[in-house]
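Here the complex is missing a single protein chain, while all its other protein chains stay put.
So, chain A:
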Amino acid sequence: MKLAALAIAGSLALAACASDEPASGSGGSGSSGGSGDGPKIGLAYDTGGRGDKSFNDSAYAGVEAAIETNGGTVQEVSPNSDASDRADLLTQLADQGYNPVIAVGFAYGDVIGDVAKQYPDVDFAIVDSTGVDVADNVTGLQFAANQGSFLGGVAAATKSTTGNVGFVGGVETPLIQAFEAGYVAGAKAVNPDITVQVQYISPAGDFSGFNDPARGQIVAQGMFDAGADIVYAAAGGSGIGVFQAAAASGGRAIGVDSDQYETVGDASLQAVIMTSVLKRVDNAVEAYIGTFVDGSVQGGQDVVNDLSTEGVGLSYSGGFIDDIKSTIDDYTQQIVDGEITVPETPTN
């Protein structure tokens, strides 16, 4: 009897868990989109999958927009919990006839080359990593994240009243360190005496930091307690914890990748998202699919999206930084003109 009771209790608990997670499951599956013609797009997400309200969602938005104009269908897949099946995801998408196959995230960088060589007739794209010297049919979609983060630093330093701002990085990888470098440089450009607290949620090699809101909240809370009033969350899915910490301590936060003011879906958190450092993954993905449809895809090279192509930038949703728009535009122009060179690696 006890056994039956336990089994039922267990199944209920599991059923509850399952229904709590619409994002990774039901949302991430299924073919959607328009006509039967058009490209069959394979989209392989980074850790976190659909519903991260950030990076992966942005890629999906780009695919959706491309389907709107070109027709076609999309098949989304997410890696398993330890992301050991990345190569398998790409292989199976290519195997099932999806073309182009878009890998979201630099983590695919070490497997995409091998898979692409097995499927020379399929076009691959990889977001945030390079296609140079990888394979002739891989296009890298890269972003000058340091430039966008520089503007984030400018906004934070201009808006800060305490002269103390924070940076929460998801995982201490070179990619996120570029965010840090830009942010710190931007803040110091406005106020050379500003204190910038920098902390990462997890060390290199441990990717939990991109998907751990609880630890994001703890880290950010520590920064607010130490006097910061604005914290930049370059931490993927963990950013939500940073927003919660900001809401709890009356501070403000800067979102990343997507316009998180729009995507966060919680009015109390919306109020603290001063701006977001946009990485227009959606534009890049849409443009890539456009070139695929035109037949003008050039593999083996990179498409770099920076301030000059509006591939990165700040969001103005909520109107919190409308008053400093001229300052932001000023710095933007200086970077585009080459008067300011934004560092790509932290100085310390």
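Simple rule for what comes next: contacts are C-beta pairs under 8 Å (C-beta built on N, C-alpha and C of every residue); 3 or more make two chains touch, one makes a residue touch a chain; residues count from 1.
Following the convention adopted for this analysis, contacts and distances are computed from a predicted model.
Undergrad: The hidden chain: which UniProt name fits, "ATP synthase subunit b", "SpoVR family protein", "Nucleoside ABC transporter membrane protein" or "NADH-quinone oxidoreductase subunit M"?
TA: So, among "ATP synthase subunit b", "SpoVR family protein", "Nucleoside ABC transporter membrane protein" or "NADH-quinone oxidoreductase subunit M", the name matching the hidden chain's UniProt entry is "Nucleoside ABC transporter membrane protein".
Undergrad: Given that one chain is not shown, which residue among A:P120, A:P174 or A:G265 touches it?
TA: A:P174
Undergrad: With the full complex in mind, choose from A:A107, A:V122 or A:A135 the residue touching the hidden chain.
TA: Per the contact definition at the top, the residue touching the missing chain is A:A107.
Undergrad: In the full complex, which residues of chain A touch the absent chain?
TA: Touch set of chain A with respect to the missing chain: 3, 6-7, 10-11, 14-15, 18-19, 21, 24-26, 28-31, 75-78, 80-85, 88-89, 91-93, 95-96, 106-107, 109-110, 118, 128-129, 171-175, 203-207, 344-345.
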